[in-house]
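Of the protein chains in this complex, all but one are displayed in their positions.
Let's turn to subunit A:
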Amino acid sequence: MQPFPVCRVYLGKGETNTMKGTYIGEFEELVLLTVGILFDDAYGLAIVDELEKQTGRNVMMSAVHKALVRLEDKGYLRSRMGGATETRGGRDKRLYTLTQAGTKVLNQSREMRNSMWKQVPKIVWEGGKI
């Protein structure tokens, strides 16, 4: 006895429909940025390499893949298979690109940070004491 179809919104595990949904962790943000940097050749190992280069940190491949899966689930990334080379046993890569939501969340994150930066009193930066 339903007069019109009900539209349901599916939410991921632990996700809610508020600001929290757009929250991404630091590492996830770095991964998103790296995907952006690498543009059309962003796949697991390349991301690991780039991250290590950029941050100087040791990065686990499994951690990167885990983050990629999560980010794709959240809709910030999109992936396709392709670009197999001999050097990887003839296997395809999973190539990631940023979605609109992805760029949006990066922008949001930067803006939030900027606004917070601005709110810090100058005196803090100048190393003064109260």
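Assume a contact is a pair of C-beta atoms (placed from the backbone, for glycine too) under 8 Å apart; a residue touches a chain by one contact, two chains touch by 3 or more; residues count from 1.
Rule of thumb we're sticking to: contacts and distances are computed from a predicted model.
**Q** As a check of understanding, state which of "Signal recognition particle receptor subunit beta, a GTPase", "Cell division ATP-binding protein FtsE", "ABC transporter permease" or "NADH-quinone oxidoreductase subunit NuoE" is the UniProt name of the chain not shown.
**A** According to UniProt, the chain not displayed is called "ABC transporter permease".
**Q** Of the residues in subunit A, which ones touch the absent chain?
**A** 43-45, 48, 60-62, 65-66, 69-70, 81, 84-85, 87-94
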